[in-house]
Each structure stands twice: as C-alpha cells, then as structure tokens.
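The complex appears here without one of its protein chains, the remainder shown in place.
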Amino acid sequence: MAEVKQLVKGLADLHGRSMESLLPILQGIVHQEQHISEDAMVEVARELNISAAQVFGTATFYSFLHTKPLGKYVIRVCKTITCMMHGKNQIIKELETVLKINLGETTHDRKFTLLETNCLGQCHKGPAMLINDEPYTELTPEKVREIIMKYKQQEINAN
Amino acid sequence: MKKNLQRLDLIFKNEHDTDVILQRTLARNDDEVINDLISSGLKGRGGAGFPTGLKWKLAAESQDDEKYVICNADEGEPGTFKDREILSSVPHKVLSGMAVCAKIIGAKKGFIYLRSEYTFLKPQLLNVIEEFHNLLDSLKLNFRVEIFMGSGAYICGEESALFESMEGKRGEPRNKPPFPTDFGYKGKPTVINNVETLAHTYSIFKYGPDKFKDLGIQDSRGSKVFSVSGDTPIPGIYELEFGMSLQKFVDDFGDGDSKAVQVGGASGFCVPRKRFGKTVIGYQGKLRGTSLPTGGSMMIFNSSRSMYNVLHNYLDFFVEESCGQCTPCRVGTQQLLIGIQAVKKGEQSSSYLDKLLDLAEAMRVTAKCGLGQSVANSFSSIVENFREEMIY
Partner (left out) sequence: MSDKINLKIDNIAVSIRGGSTILEAAKTINVRIPTLCHHEDLCVAGNCRVCVVEQVGSDRLLPACAMPVAEGMEIQTNSMKVRNARKQIVELLVSEHRADCTRCYKNGKCELQELSSEYIVGEGGFIDLIAHKGYTIDNFSPSIIKDDSKCIRCQRCVRTCDQLQSIGALTVAHKGEHMKVSSFFDKPMFEVVCTNCGQCVNRCPTGALTEKTYLDEVWSALNSDHKHTVVQTAPAVRIALGEALGMPPGEIVTGKMVSALRRLGFNSVLDTDFTADLTIIEEGNELLQRLKRVVKDKDDSVKLPLTTSCSPGWVKFIEHAFPELLPNVSTAKSPQQMFGALAKTFFANKIGVEPENMVSISIMPCTAKKYEADRPEMRSSGFKDVDYVLTTRELALMIKQAGIDFASLPDDEYDSIMGESSGAAVIFGATGGVMEAALRTAYEVVTGREVPFEGLNITPVRGMENIREANIKIENVLPEWDFLEGVELKTCVAHGLTNAKHVMEAVKEGRADYHFIEIMACPGGCLGGGGQPIPTSPAIRKKRSEAIYHEDELKPIRKSHENPEVVHLYEEFLKEPLGEVSHKLLHTHYTERNRY
C-alpha cells in the first residue's frame, strides 16, 4: 500500500495533477505493476482530486490498462482477420502448450500472461504478437517456442 | 515484385533537406501555404477525407490564444499499418507538417497520439523529436511536440474520442458540432491530422501543389500509401496513385484466386470479384462507378476463405471496440454478430439477414460517430455479396 502510494505520488509529480495527466499516470502504474489495483486507483483519485469511480471508468475503457493482476510478461496475440487467416490459432495453441496455461490465464510463477488483442498493425507479417511492448511477427509454432525459451532463460539468468 | 507495379516514391523518399524546406515554408505567407494545400487537393488520409488546407484555414481563423496541432497516430483499423512505417522511416516529414501548421494556426504545442501497440517506436521517435526541437529553435519557431500514448482503444482514432482520451476521460466521441477546429483538445481550436496527411504536406511544401495534384483523379488527388495484406504473395506497404481500378490492383497484388477485396479495413467495403472492374479506389465524389474511401487498408481474400468467418471477425472487433455510449453502435453491433450466428446455426431463418441489413442501415444513419456509422459498410457489402456463405 505504502509502495503504491509512493509510486502514484511519483507519477503525479512527474506528469502533473490535471485530468490530462490521468492516462500517463495510469500507464506508469501499469508499466511498473502490470495492472492497476484498487489501492492504486484510490491513490490516483486522491492525487488528482477526482472520484475513484472516475478513475475506474477511464481505466476500464482501455484494453491495455488491466485492473486484475497480470504476469511480468504479457503476451498479446493479434486475433484480427489477417493474423487469424495466417494461423493465429496455432500460435495460441503452441503458447498454451509451452506455458501450460489457457488463453486468458497467468502462469503460476506469475511470469507470463497469455491474452488475445485486436489488430496490432502488423497485418502484412501475421501472425503477430506483443510481449509487453515488443512486437514479434511472422510467427510459427517453432518461432514461438524459441521466443518463450529466450524469455524463460532470461528469467533464470536474472535469478 | 511484379514488373508492372507502378509504385510511387514521394512519401518514403528519404530526403535530407528538412531544414531547408522548413525554413523556406515557414518564411512564406500563411495564406499562400494554405492555398497551396487547398489547390493540391490533399484530403485527410485517415479515411474520412476532409480537405486538409481547409481544416488548417478554419483553425487559423478560430480566435484563441491557445491552440493545438495533433498528429493522429492511433492507427487501429484492421489491415492498416502504413502510419507505423511512415513514423519509423520519415518522421521528420510528419513533424515538419506539424510545425508549419502550428506556425499558421498559432499553436505552441503539438502532440503525436501514438497507439500503445506501437510503444516500441517511442524511443527512436523521442530522439527525432529532440533533434527536431533543436531545428525549430534555430528557426526561431516556438513549438514543441510531445508524444501522448494511447492505451488500447480503436475508437480513440476518432478525433473527438482522441481528445477525450488525452483529457483523461473515456474515449467516447463527442457530439458535433462543435468541430475540432473550434473546440478540440481541452476545448481549444485544434488541427488533428493523420500521420500520412502530415507527411504529404511536406511533399507539397517541397514540390509545390501541382506535382501532387497531377497524381490521382478528379476528387482524389495525389498518392496514397496502401497497406496490403491477406491472400497476397507480396503483402506490405505501397505508395500508389489514386484512381486505380480494383481489377488492376488485384492483378498486381492478388494470388490469382482472389474472390474479394476488403477496401478500408473492417469499417470499409467488401468488393466481390464481379465488381473488381467497376470499382475505382478513391474518395467518394464524382467518380464513375463505385469509388471507395480508404485509410489505405487493402485485404485480399481468395476462394479458400469463408466470408462468414471474415464478417464474424470484423463484428467481434466492433462489438469489443465500440465505445458503447450510443445505442445503435453498442447494441447494434452485438445484434449483427449474434444475428449472423443464429442464421448460420439455423436458429433464425435466412430472412433474418434482411432485418439485419435494415439494422445496419439504421446504424449508418443514426450512430453518433464514424465507427457505428461505418459498421454497415462491411456488413452490408459482405452479406449482400456473399449471402449463401452466411446461410450454409
């Protein structure tokens, strides 16, 4: 709680306390915590002197501002038409197998969350996905395995 | 690459003369620059096609000390990815367009509203902006550009929803009038242009309006950047002249088995094979046959594709991405989706499709913004042209 308070205060100091700062502050929270908790929203409301409901209303409008906890790496697979045509479902299946979770779930170690998303703007290189901010395109099941392995290895090395 | 492809090279030509062009343009009389834009025939490349010069003129005439220039880089239309490419390869052209606009209308601050899916572009873009600010300082123009990140909402590409979003609110489109040139970001006069539109202004500043106007046909002038995807051996980004027939496009880009082309993304029109020859790509206006407005998305489907699946995918998209505030769009999109599902499953008779076509038409004429209004485009064109696929 105290940590969230500090985080939000820091973001408000950085971006300001007007309504125009709301989205940047919420994005800052997500950058740090992957999601915006109830406590965080209350702190944002306090800093900006607006109602908590208003913060909630804005946050829930945007699909990249999650209100439920997500893993450290959020995988978003594009589900829009051309990615679908080029085998998005196979990619999801592969990710489900590699991560041992279903679409929409987070791994037990809270490292990976698997989601679908709307058009990533990579239609000429579909299927495509984002892992946090990083785009990966022209995916194949083999490529997906390699990418996930790379992230897993990275995590092992970091520990 | 097929040999007869007539690619143009205006936008992506990497010209290293930004300083010269900018200095020259900023020194010119504002009215002259606006008149050049107007006579060039440049229209908004986001899809709506409002004349750019006129937009700048209206904002310039609007009386206020505080004005804004915003570059709309919330490129979310399925099948569109050109703005990403423009911002990666020729961002200085976009920034130059913003700076000239700022000088003309009297804005000191500008924003690039960048969709969150393109966050990876931000670091390099920030570097370019920093360099650009140095250039502006040397040219003594008091103008600063910031990046404002979106957070995942297709509707924020709609200009008034984009303002709401920047103001910390839900991205719900506003009632119009008033229009952005009078009442935009923070209620101040604002010019909001698509990435590609701004890049084109640079070409017009550099080469003059005539060179631009010589390209294209009638109401649709200049070149256009197309995002080509789907069943094509050569997906990618292509700058082509306006006024091309769809038949020629399919000949150049198709895989030899094209059965339909979706022009303008999920909110655009689906053209079946039998109409390829009668369809011209350009803004709706005085063109013969059917002309199609487009933000540049061209998705090709070959005969292995189920148009029911295609439409289903589009409707899934709209059901999620409708802001939800107005009845026709919020409920209408859901009804279209479960309606086609019910027909497909045999739970509704095929005549229910006619009720849905009426609904789509009602959505077109009553929805609050372009999203709800244009759902009918893909829905009607797919259902009317591929009715059997919807039923069996």
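We call the chains A and B, going by the order they appear; numbering starts again at 1 in every chain.
The working rule: contacts are C-beta pairs under 8 Å (C-beta built on N, C-alpha and C of every residue); 3 or more make two chains touch, one makes a residue touch a chain.
These numbers come from a predicted model, not from an experiment.
Colleague: Consider the whole complex, including the chain that is not shown, and state which of A:67, A:89 or A:102 touches that chain.
Modeller: Hidden-chain contact among the options goes to A:67.
Colleague: Among B:234, B:331 or B:391, choose the residue that contacts the chain missing from this document, as touch is defined above.
Modeller: For the chain that is not drawn, the touching residue is B:331.
Colleague: Which one, A:15, A:46, A:72 or A:152, makes contact with the chain that was left out?
Modeller: Of the candidates A:15, A:46, A:72 or A:152, A:46 is in touch with the missing chain.
Colleague: For the chain that's not shown, point to the residue among B:170, B:273 or B:312 touching it.
Modeller: The missing chain is touched by B:170.
Colleague: If the hidden chain were put back, which residues of subunit B would touch it?
Modeller: 153, 155, 170, 175, 177, 318-328, 330-335, 338-339, 342, 348, 355, 358-359, 362, 364-368, 373
Colleague: Using the document's contact rule, name the residues of subunit A that touch the chain not shown here.
Modeller: These residues of subunit A touch the chain that is not shown: 38, 41-42, 45-46, 50-54, 56-57, 60-61, 67.
Just so we're on the same page, only the chains that are shown with their structure count from here on.
Colleague: Residue numbers of subunit A touching subunit B in their complex, please.
Modeller: Those in contact with subunit B are residues 18-24, 26-27, 48, 57-58, 61-65, 79-82, 84-85, 117-126, 130, 133-135.
Colleague: For subunit B, which residues are in contact with subunit A within the complex?
Modeller: Of all residues in subunit B, those touching subunit A are 75-81, 83-84, 115-120, 148-154, 165-171, 186, 227-231, 235-237, 262, 266, 297, 299, 301, 305, 309-310, 313-314, 316-317, 320-321, 323.
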